[in-house]
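Only one protein chain is missing from this complex, and each of the others stays in its spot.
Here is chain A:
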């Protein structure tokens, strides 16, 4: 069995004409004209049979995002675009256990996301192993046995947390611009919230949500609709300055350029203590970050997880890529340039270059704040012991002020590759080496013969 919490966020300043029906059996809402709702479904499954076979997996977190909700002030799905998987083992003592663990994880991810993740593909993160792909694999939600919920969607933005001790929490985010109706379903506990931000009494560090809370359950009371108003201290906050990132092509040495629409200054909210600018990016394994030469001007490298090999071609690199985090103290530049190098690609006679998609960098101020104990009191807080990309590298008293990309969701790098085949190249090279060797050996033989003739003549 599971419990469902559906949060409907109304981005407007009023709920007028939004609620169409709110009674014991149905809660129906309709967005204002040209508006929409952001909806998050959260499912809590205390015991999931789907995971029982995977007894060596202690924790698993799968986060997927396309960063398509810049208006989101409540939920946080700001991650490297694509899928991010975090996993930790349990009861793993021997090498055989280790093999078995990676086998279980491979099988589990194959079932859930239809992707193959092998032992060598993982990188280390805080407290967990990490895998990232800029592609957006679909989650097969059927494995979670949540199909009973009428609100369950096929969304690209989701956050699945499994803990062997406490079960599964699955959250998904989507937007709707049409009427939405949530009905009571027997045997299913549903809690629905409709909220907007009360701008008059809200600030960035104290967001006041007001609206309705509706409860459907088998033992629900007569009164199941409640007016609600509560304060949250958000961990993720937003800066109005837009940013733009693109690749400046330079052959095998592309440059990831990010520019700020206007001058940036650190946040000055009342709870903020100290801030630094951060640049986080999940690099595809086809792109090389040279930590000795390619650190952007003014930056300090904080994290570089993944392959450190600066020479291997793409097809010889096991890890999915690299997770890189830079810190800028006293940042004041109009842009950030991140120099990269591309790895050689596998030859193929179909095209003469490979298109590499890479997630956009996430740029934010990380600030320590007062009253940090309030941060994880928020029902929408996302920080956990594992996962969250950049989140896991910061202490609990950190809040994040995000810059939003004006457009695009990823950058593309074209890397040329050979289009011939090994056999023909090997044959051509062999002929050349044989001819070259013959030319030299012939001249040496000639010289040797000439010398011996000369010495014989001298003797005579």
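FYI, a contact is a pair of C-beta atoms (placed from the backbone, for glycine too) under 8 Å apart; a residue touches a chain by one contact, two chains touch by 3 or more; residues count from 1.
Convention: contacts and distances are computed from a predicted model.
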item	value
Chain left out of the displayed complex - its UniProt protein name, from "GPI mannosyltransferase 1", "Ribonuclease P protein subunit p30", "Large ribosomal subunit protein mL60" or "Transcription factor"	"GPI mannosyltransferase 1"
Option from A:107, A:181, A:250 or A:270 whose C-beta touches the chain left out	A:250
Contacts of chain A with the absent chain, listed as residue ranges	249-253, 292-293, 308-311, 313, 315-316, 344, 346-347, 352-353, 414-422, 425-426, 428-430, 432-433, 435-437, 439-444, 446-448, 450-451
